[in-house]
Every structure is written in structure tokens, then in C-alpha cells.
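Of the protein chains in this complex, one is absent; all others appear in place.
Naming follows writing order (A and B), and every chain is counted from residue 1.
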């Protein structure tokens, strides 16, 4: 009796565990299985079977009506290419981390947003997150290659292969000085002669005298003075001079241009032109809201002055401080990649092709359902309806912007102007070269920490370069910058040879 | 009743020390409340005034714009409240049962495997598998992705609370009570629920409180597991906005982000209003738990 009881209790508790295990296991397992079998059946059965569902992950604050709009989109794409679309939006600040987890865990995704600044394109292409799309492009992406300026695809090659479809948008990057026009007019100042950092001085001086409550040069911790160099990695002190035919990688802190810029910044700082706390100021949004600033540095694009003026609520004018050049950063500003784990790579490319060429689809994805979220007013122009608050998408992140409707107030030749601007852009030195940091990742970690300890104070002019620049250079070298530089030079030389430069 | 009064009397401090203790506790409490007060004032400050003058307890211009901005989203906010409350209540109950049973068992000196199970729990406090493996177990093996269980189960057990609870059980509960229960012929579960739980109320209330706070403040699990906007809890909504704000500011030299997107982000005041909305209810619920701390004295009296 006693033994039987023992055994039965042992059994029941063991069974309880098993039950629990199997319940959990089968639950997850089933989901996996059905998903897998769905996938195989659909891809095997060909085009006339059940349409393929594409899982699309993109960046932006999740919108309430995404599912509703995607239903309409799916209706359209089902007929065109035999695929439906399910879009998942992940908020700006969560995107990097969430996508990293999803990719590393081999989640079921087909298309995903990537860029130089979000879910790092080059880094993740190297890690195998994306499928190479060169063949897919020639087979299914004819429309994409036709519409895009070739610099986009050439510039976004990683180790010779393309891994993402860049959105057709502004191509070159050009830095400008922006001015608060009210204060400019008040002091009767002219910006025609302004270009270099030094040329700003007389203007700043006047403003400082006449408007004591205004910040003459608004600078925050993200500021870096413009120097004619092409950075190897964004905000990392290695760069190549723009017109240097020998492609020699240098430490920017050892260049005469940077030294001069930092000295000028420090002079301005001492003169009180720059906010006292620039080195720890996270953003300029406070002064932008109040309008108590005179000049700052920004990246422009066609009609940027208008956009700025409307968003701040007071007039802004700008003048260039650099030529419009095509950097790696600029071609990788917004891209859609196909997941290496996708089971529908061809369909995904067909969809991306349609998205970048078909105005009906593109506008639906961008603005929602016509008549619900927006209405077409006149020709290419559209107007948002009240419902658009439930479907407010970041246009630049969803493919070709040059086939989207015009907003009220846009010039009729907006997209022609964009094309003109793009065609005028010249490639920067390192366009198409992407440094592979794998071999020196230890040094990179150390240099990053060393660099960040003085970067913002130096760049914002908060500290005296006379004293701190040598210290900074020493710190970088101690952390192993030399080794990174040598490795980068080897890679760059090999790339240069392969490009026939 | 008379003995109770007497108990209280000898437990009194001298008036002078009482004043000093009040001052210490009062000043510290004030220092803790002050920023929160500031949050409330900021949430009612006019946005432009805030940008111009910075934080102030007496803003020049008041405004309720921040709240109307948040209530514009309407049902989303209510739904998030619902999710948070549901997750917190269900989670705390489950968690309390799991933790107290485990902690009680390993607090029992007669339990042969107490060392093994103590170590089993303790070890998880130090070592964890990291994000990706946890994500895979939760979504693929357990199939919890995009469900409320993904918000409840990952927080259900916590070795830290187990260790605290174990200490409560082993120091506050005399062995004699368990023995007397056994003599009365009660089973282990009977002893636990009828004799131990009433005595361990202050400890249980502490763990319950920690659990409530943990569930209420959790946003990370939602970030990992929840994609359906209907299942997003309150804190997660708040943290999404804060994280996104930080991300966009850090990338504000990107023209597209810096202008168009930044403009549509909620302003400072709205984020403070979110803090008020997300914290308000739990602060109001706090006195409920306090009963067990401050009135613990009467529990002690009953024990006699």
C-alpha cells in the first residue's frame, strides 16, 4: 500500500511536469509548424494559389489604422503581384533593439527598414541579417534600378553586394548655416558672404551686442564643425581628405583644418556666442521653440527653408557651408532590406519594386485610404482629412518619395527640383567603401570610450584645444587608434585597387 | 484591551526624540515629493513658457494642453490602463502564490532539499541567458508572443523576493507554530494557509507591493513581446515616447528626422503629463498596502 502510494505520487508529479511541458511545448510548436507548412505550401503551389503574406517591419510610432490600410494595400497587391502585406511598426527609440532581437532569434520577417542611423545597415548586412539582392534586383527589380540614381545602389554596396533598396530621395548631403530671419532683418545683416565658420564672426558679434537674450550660435552636443573630410564611420575620428587622390586615412584631430575649427569654436565660446552648456545640451528644441537663437548648422535638402519655417513658425533662411556631396550616410538614409530568413524573397522584391514605382501603392502606404485619410485636391496635390491622425506615417522611410502626392503649399515642380539637386551631387571620397571593424572590435570599443570623453567638449568649443587637443590625441592612440587606422588603410587600399581608382 | 494600551505606551519615544524622528522622516519625504510636485506643475505649464523659463513651481502661464493632447488618443489611453491593471492584478496574485510557496518550503529546516532549491533560485539572480535566448524561449517554445501572458509570466518569479520571503518565514515564524499545527493533524498546505500566512502578512504585503510596483513599472517586456497596440501597457507607452524622443534628438542632424518627426513628438509637458497619469493611480493605491506595515503592531498584538 505504502509503496503503491509513493509510486503514484511520484508519477503524478512527474506527469504534472510533463503535462506542463508538453502543453507549453505543443502550443509553441504548433504555431511554428502551421506557419512553416503554410509557407511551404504557398511557395510550392505557385502564383494561382493562396497569396503570399509579406511581413514588413518598419520604423515609426505605431499608427492605429495600420491594419486597416494594409488590408486595402493587400487588396491591391494581391491582384498586382499575388501577395498580401502585414506591416508592423516599431517606435523610433525601440527599433534598434527590437530588430536586433528579432533578427538574432531568426524571427519570421520578409521586409525591414534599415538605414545608417537605425538598425545599422552595413553592420547588419555583415552579420547576415539581410539577403543579398543583386540577382533579385535584375530579375524583379527593374523598376527600382530604372528610377534610382545609380549612386544610390553603388554607394550602398557592402563588400561588393547590395543588401537593401534605398529610397529615392535627396541624394547629396550639404551642410548649411541656418539663420533666424527675424533677427537677421532686425540687425540688417546679410548672409551672402557667409560660408566658413570664421566668416560668421561679424554677424555673431552684432547679434551678441544688440540682442543679449539671443544665443548667437546655437550649438548642442551633436555639433561637429564642418571640415572637408569624409569620415570613415560617423562621429569616429578617422577620415580621408575629400580631394586626396592617395586616399590616406588620418586622425581628424591631427588635421590643420580641425585644429583651426576648434580654435575658432573656442574663441566663440569665450566670446559668449555659444551656449555655456553646449557640450551637454541634448538638443536645441527649446530655443527653436522660443526663437531665441540666431544661427546654427543643419543639413539641407531642396525646399528645406520652407519646411523649417513652417515647422518653427517663424522664417528661416540658409546659406551653404559646403558643397553638395554624396556620402555613404546619404545613400543609406532610408532603405528597405529583405530578411535573410525570408521564405518569399522573390515576392518581397516584387513588392519593393511596386512600392518604389507605383504611385497608387506608394501613396496608399504613405497617406492611407483615399477618401478616409486624405483626399486628392488638384492633380498631384492632396489634403489630409481628420482621420489622418490615425495614419500619420514618416514619408521618407517608406520608399521612393518622388512619386508621393504633393502637400498643400508645395511647389508644383518639387520633385523635378529634387532630381536636379541629386544630379548635381558629386561623390565623396569614400562613397561605396564600408569599413569592416570585425578584426579590431576591441580597439573600437576602447577608442569609442576614449573619444566620447572629449568629443563634445572640443567640438562645441567648450574647452581650449591648445591644451586638450594633444591630450585627446594621446588618449586615442593609447586606446589603439593606430591599429584601427592601419587595418582601415589596408581595407581601403584593397577597395581602391578593386575600383580602379 | 488594557494590555494593548499598555503595549503601546512602553513603545513610545520621548517627545523630544519623537520630534527629531518626525523631522528626519518629514524632510526626507519632502525631498522625495518635491520633484513629483514639479512634474505635476510642469504638466500644467504652457509649453512656450517652459521653453523660455525652464522648470518652475510657479509658471507664468498655465495650460491643460498636455492633457488634451493625451486624451486625444482617447481609447488607447483607457485600454492601456486596462492592460496595466489586469496584468498587475493577475501577475501579483500568481507571483505571490509561486514565491511564497517556494520561499516557505526552503525556509523549513526539515525540508531535505532546501539547500538545493535555495541555490537553484539564487543562481538565477546572477546568471541569465541574455535577451535573445529568453526571447526565443518565451515566443517560440512557450508561444507567448503578443499575449498578456508575455507581460505576466516573465515577471512571475523573482529570486530576490524569494530570498526576502524566506528570511521572513524563518525569522518571524516560530517552529512551535508549525509543530502545533502538525499535532493538530493539519497537512503541510493546511499549516501554510491557515497558520503561516496570517502571521507572515507584513512580509507578504511587502512582496505583494514589490510585485505590484514591478508589474506596474514594467515596460521592457512589452517592448520585447508586444506588437499589438491594444495590448500595450501604460508605462510602456510612456517609455516608448521617452526612448523615441531620445533617439530622435540623438539623430537630430538627420534632416528628415530632425524636422518632420521631431515636430510630431509629444512635448515636454505631455511627457510629464504621461508620468502623472502613469503614476497617479498606483500612488493612490499605496495606502492600501500601508495598512499592513503601520498596523503591523496590531498583528503583533494578535500574535500574543
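Here, a residue touches a chain if its C-beta (ideal position, glycine included) is under 8 Å from a C-beta of that chain, and two chains touch if they have at least 3 such contacts.
In this text, contacts and distances are computed from a predicted model.
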For the complex's missing chain, which UniProt name, "Cytochrome c-type biogenesis protein CcmE", "NADH dehydrogenase", "Cell division ATP-binding protein FtsE" or "Sugar ABC transporter permease"?
-> "Sugar ABC transporter permease"
Sole contact to the chain not displayed, among B:232, B:248 or B:275 | B:275
Absent chain, residues of chain A that touch it = 5-7, 9-10, 13, 16-17, 20, 24, 100, 103-106, 120, 123-124, 127-129, 221, 233, 236, 276-277, 279-280, 282, 340-341, 437-438, 441-446, 448-450, 452-457, 462-463, 478-480
Note that chain B touches the chain not displayed via residues 7, 10-14, 17-18, 21-22, 24-26, 28-33, 35-36, 38-39, 53-55, 97-99, 101-102, 104-106, 108, 111-113, 115, 117-130, 132-134, 136-138, 141-142, 153-154, 156-157, 160, 162-164, 166-168, 170-172, 174, 187-189, 192, 199-200, 202-203, 205-206, 209, 213, 217, 238-239, 242, 246, 272, 275, 278-279, 282-283, 286-287, 290, 292-297, 299-301, 303-304
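Rule of thumb we're sticking to: only the chains that are shown with their structure count from here on.
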Please work out the Cα centroid separation of chain A and chain B, and write it as a whole number of Å.
-> 37
Residue positions on chain A within touch of chain B in the complex are 24-25, 27-32, 61-62, 64, 88, 90-98, 101, 104-105, 107, 117-118, 169-170, 222, 282-287, 289-290, 292, 298-301, 304, 307-308, 311, 333-334, 389, 392, 394-397
State the interface residues of chain B toward chain A in the complex, per the touch definition above.
-> 47-48, 51-52, 72, 76, 131-132, 135-136, 139-143, 223-224, 227, 229, 240-264
